[in-house]
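The structure appears below as structure tokens.
Only one protein chain is missing; all other protein chains are in place.
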Amino acid sequence: MLKQIGLTSAEDLFTSIPEDLRLNRNLNTPPALSELELLAAFEIRAERNRGASRPSFLGGGAYSHYIPTVVDHIISRSEFFTAYTPYQPEISQGTLQVIFEFQTLVCQLTGMEVANASMYDGSTALAEAVLMAERVTRRAKVIACGAVHPEYLDVVRTYVQHAGIDLQLVGWDEHTGQTSAVIADAIDSQTAAIVIQSPNFFGSVESVSALAEKAHTAGALLILVLTEAISLPFLRSPGACGADIVVAEGQSFGVPLSFGGPYLGLFATREKYARQIPGRLVGKAYDKEGNRGFVLTLATREQHIRREKATSNICTNEGLIALAATVYLETMGRRGLQEVASQCAQKAAYAARRIGEIDGFSLPFSAPRFNEFVVRAPSDATALLRRLSQEQEINGGIPLSRYYSDRPNEFLVCVTEVNSRNEIDRLVSGLEQCSR
Amino acid sequence: MLKQIGLTSAEDLFTSIPEDLRLNRNLNTPPALSELELLAAFEIRAERNRGASRPSFLGGGAYSHYIPTVVDHIISRSEFFTAYTPYQPEISQGTLQVIFEFQTLVCQLTGMEVANASMYDGSTALAEAVLMAERVTRRAKVIACGAVHPEYLDVVRTYVQHAGIDLQLVGWDEHTGQTSAVIADAIDSQTAAIVIQSPNFFGSVESVSALAEKAHTAGALLILVLTEAISLPFLRSPGACGADIVVAEGQSFGVPLSFGGPYLGLFATREKYARQIPGRLVGKAYDKEGNRGFVLTLATREQHIRREKATSNICTNEGLIALAATVYLETMGRRGLQEVASQCAQKAAYAARRIGEIDGFSLPFSAPRFNEFVVRAPSDATALLRRLSQEQEINGGIPLSRYYSDRPNEFLVCVTEVNSRNEIDRLVSGLEQCSR
Amino acid sequence: MNPRITKVTSHLNHNEALIFERSQMGRVGYRLPPLDVPKTADEELLPAELRREDDLEDLPEVSEVDVIRHFIRMSTWNYSIDLGMYPLGSCTMKYNSRLNEKVARIPGFAELHPLCPEEDSQGALEVIYELQEHLAEITGLPGVSLQPAAGAHGEMTGVMIIRAFIDARDGEGASALRRTMLIPDSAHGTNPASAHLSGFSVKSIRSTAEGVTDLKHLKQLCAEGDVAGFMLTNPNTLGLFESNIKEICRIVHDAGGLVYMDGANMNALVGVARPGDMGVDVIHLNLHKTFSTPHGGGGPGSGPCCCTKELEPLLPVPRIVKDSHDRYALDFNQPQSIGRVKAFFGNYGMMLRALAYIQTHGFDGLREATEAAVLNARYISHGLVSDYDKPFDRPPMHEVVFTDKWQSRKGVHTLDIAKRLIDYGFHPMTIYFPLIVQGAMLIEPTESVGHQELDQFIAAMRSIAQEAVEDPDLVLNAPHSTRIGRLDEAAAARKPVLRWKSNE
Partner (left out) sequence: MNPRITKVTSHLNHNEALIFERSQMGRVGYRLPPLDVPKTADEELLPAELRREDDLEDLPEVSEVDVIRHFIRMSTWNYSIDLGMYPLGSCTMKYNSRLNEKVARIPGFAELHPLCPEEDSQGALEVIYELQEHLAEITGLPGVSLQPAAGAHGEMTGVMIIRAFIDARDGEGASALRRTMLIPDSAHGTNPASAHLSGFSVKSIRSTAEGVTDLKHLKQLCAEGDVAGFMLTNPNTLGLFESNIKEICRIVHDAGGLVYMDGANMNALVGVARPGDMGVDVIHLNLHKTFSTPHGGGGPGSGPCCCTKELEPLLPVPRIVKDSHDRYALDFNQPQSIGRVKAFFGNYGMMLRALAYIQTHGFDGLREATEAAVLNARYISHGLVSDYDKPFDRPPMHEVVFTDKWQSRKGVHTLDIAKRLIDYGFHPMTIYFPLIVQGAMLIEPTESVGHQELDQFIAAMRSIAQEAVEDPDLVLNAPHSTRIGRLDEAAAARKPVLRWKSNE
């Protein structure tokens, strides 16, 4: 081939790169491995991830749920996972119809009117929601509850630092674990939005309707963020609560933990804000013969048309993960989603009750919960959990001190439908033993 | 739906079954398990298969070879694994072209002229070969070497017991491990075929050409059977050796061990016997516009047309496994097959040399080998291997006493490209220790 | 539509060549670890005359992405269950659960060598044992061997058991006079072929106008005194339950024969009725039908053989048994056994899937599946009865047979109807089987289709019936929607080309 185009050596291909810029040595990366060797090497690393193969009560933004086997079969279809963004609708109807169904499902679950084709994850979706609230309201102040996932708040801070947004935090009520009532005082006519997570990072379900009312009275939006999307079938829908923008981490919908990603940002809002939404949207369209199909639409919001004036810089999103979620939601279906959600709530209630009964342990927050709750231990939680992990091979929870250095004895426990009663009972007795 | 067809209860569907024949109780099988529970139950069983996760030197008709990742991806395509036999060629061209390629590859590897679409496995393929030899020659006596895989000989015995075939066994040479020279005396004008395995059950490569000559001189066929098909790229091809029917176990071509099945019977012969072949054949065909396609052909040999006069009763064969083998062979390709075969031979040679050097151990058979060989231990092989398994977690080989009660101290060792030098060295030192 | 883009066009995906035509010298799609042992010289490994002679010339040389595209493209030329209803009568094309595929791939099973010592493969043996137990309960026949690799293989096993039983019972001389196997004229071709393999000659039993065994004919042939057995399919291949089954078994037994049941149609009976309770002596099942293991484009299957307590000692060896310590073991010590029918233990991967099927359905789910399968067939029967000739009046079980009698008046035959169905997105039904029904179309929906799909199927069939009247050419030239048209099978068989060659 080189000869056919008149060249003599591979080096000739790179003549437009000045010679002094060419790398005249081999890359200092390792030599090639065969399949056999590569798999063996990764298996060895995998074994050093001791946390992966144990009963686990870790939540805090990433959840263990059962994933029906069909999900991986579908997302492993060549036609889905090796396709690009559906820019050519005639040969991308598969991807496009899936996204249309995904958008519909997100709307149904959140009780909202429009949803986009996905954001990177829950945290970036929240940051984009804050930016959008500023665009919509043309106000600069955003009030967030401190019980929003700390990593999400970090991401919001990063995103808004140069956007002229004044981000203010309000605390939580130490009795309930819900957003503090003082938030009402903070909302004013400069307020673009208040940001509430429910269930919040402590697992407390917030009084979203009441907060929405307060926001709306001041002309501000209510941004609701969820890290545990599987609570949607169980809790009053964000739409019914009056949320204006709903963002969520969709990982619970059939996506493996995978050490934190790729996950799935859900983004939904009211119809009237459709043209302010970040990211891709798929809409219905027809061909000349009247056949129904789907296309990417309202592209004038996006960076490839609008450039610096776009609603967001996002381009590649989480397509395949949105597919996984769509397969998950359709396989579980109406009744399956209700049952998963209800089992999570039931099992968490059982676990909370049992743990609360252990001598020296308590549950500091009183608000209603879904599947997460904070436990106060009689001693340092990090040490306790480490012992539990070493002696009982259980991941017992997330020490709050990871995020709140002033809460050394508390940890966050998450229980889902995959945790059997036996596992919960082992957790309880393990905590008992390790705290003695 | 019941109502739509005029019935009132599910029981009405079964009125044509006399009431006293209906089961008026629940089946005594277990209640339904969810996906989660089922997987957990099988995982627990899998853990009790301790033999599965260790360095292993077991062969004897089932071999550990590396399977490129693409194989499972392809055979998991819905369009392949959930299709039926390609009876409707217009919507089965995928399966049909694959089989045509498979037949070609089997011909190429065996050096034969025609091959079928697969038999159940190597053992039944051999039985069918014997039956075919009788049909082709109209002679009744078949002479098999005793060093053919004992389970294969058992299967042949079962198949031919009512076919009026006189199956005679000849032994092997205790020095070489090859078919005994006395076989020449046994061949006569009544002999339909002689059956030789090469490499044989002891790993000895037979002098196939010489045996073929002897058979042909008497007007008999030479049936060559292989249990280790990956030897084909390494050894003189059966076709070049003068074999008339070649059957083989194709498991080595990308098929997992899976506790013995499903495997893949290969069946190839000379063109002139094409109409005597058992099983399905795919051939080239054209449509009216001259487009090339493929169809099942020469169906008049088969049971659905010929009924009791068919060349075999086989109907369902090993389609998907033939696909796996086709993907394997095409992925490895010419050079990859040569390299796998050569690595097997090299590693086996190394292992044989090292084991032969251990005090008290010897290699009783002197014939050239491919990747298997018999080891004579200083004491009972079954006990030795059990100790090796318990203390070193190595599957060291197959005790010959499983099949030959008069050979208590010998065992069969198999080495393939997946056995690292480190594993081989551990085997050697393990044998040393356990025999002390 | 432009003619240039009909049928096999310049579109790459419709023109995937044979891999041999794509091969390019020097391309590779594999990578192995380097050899890590000291190299032995070639001459030392093997004398030259035993070495491969042709450098594997003509074997393909392609890259990994070539391989992927090659097979993915070809796959798109296939119909499959996952694309839609696959109503092949007698084939029971039901949904193949993804979960069962996952189970079969668990490394502790997939990487287990069949000759591992028993103590190191207890989990695998337990699976065999449990499946045996469940199949015994489902069929009502307590002796079970999972060794046969497919239905026909199970038939051979079962018929050999009959032969061995009679040989032992009657002694050499007397049994030599009992070499006739009775088989209905509607039977599947594997039945006579399997009977032949056991040294039986076959006599055909007529079916009545109602589509069931002609008892008079059966009695008459039984009276001849040479009957070793009767191979019956029930429900039979017309989808009708042989209501006289008890009487049939009595007649055969009285005549000194045994009753073999072809269990290919067990999808109509699981949880509802048991062959063992009907008097059947031995049966084979098709795990790749009733128990949903995938057909894989022609296999693998698994054809367990189940029999009465009396016949159990004749089953193939090794038997998989449970000892007094709840340990699973191989039992080779069965002197009456017909012998081994396959190396190792049978198509083990299929057993894993079938056990998973039974366990995920549960006893109630198994029965519900049967009910749905029969209901769906009835629904189709009901939906098509005014558009197609239905030769038998009795209500069908899990499959229903129609004919092309009415359409053939316009020159449209079963084959044409089948091909036209393809254009509607359905796989055709089984055609021209059973042989006793002229222009048969045997339709088996299975339980894996919903109401909507059944209605779509009925609508398609009715539409074709209408086309057969209004525009017969449209049907006669079908299919129109496929990569290629009807292929000339006669020419293909006349001068068969069964492999690619480099010089052609």
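Letters A, B and C mark the chains as written, and numbering starts fresh at 1 in each.
The rule is simple: a contact is a pair of C-beta atoms (placed from the backbone, for glycine too) under 8 Å apart; a residue touches a chain by one contact, two chains touch by 3 or more.
Treat the numbers as computed from the prediction; the structure is a model and nothing was measured.
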item	value
Contact set of the excluded chain (shown chains only)	A, B, C
Listed residues B:10, B:32 or B:383, member touching the removed chain	B:32
From A:327, A:355, A:413 or A:431, residue that would touch the chain that is not displayed	A:327
Identified contact with the non-displayed chain, of A:146, A:219, A:261 or A:364	A:261
Footprint left on subunit B by the chain that the document does not show	32-37, 69-70, 73, 78
Residues of subunit C in contact with the chain not shown	1-2, 4-6, 9-15, 22, 24, 27, 31, 63-66, 68-69, 72-73, 76, 80, 82-84, 95, 97-98, 360, 423-426, 448-452, 456, 460, 463, 474, 480-481
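Here is the rule we go by: only the chains that are shown with their structure count from here on.
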item	value
For subunit A, residues contacting two or more additional chains	35-36, 69, 73, 78
Sequence positions of subunit C contacting 2 or more other chains	32-33, 68, 72, 99, 101-102
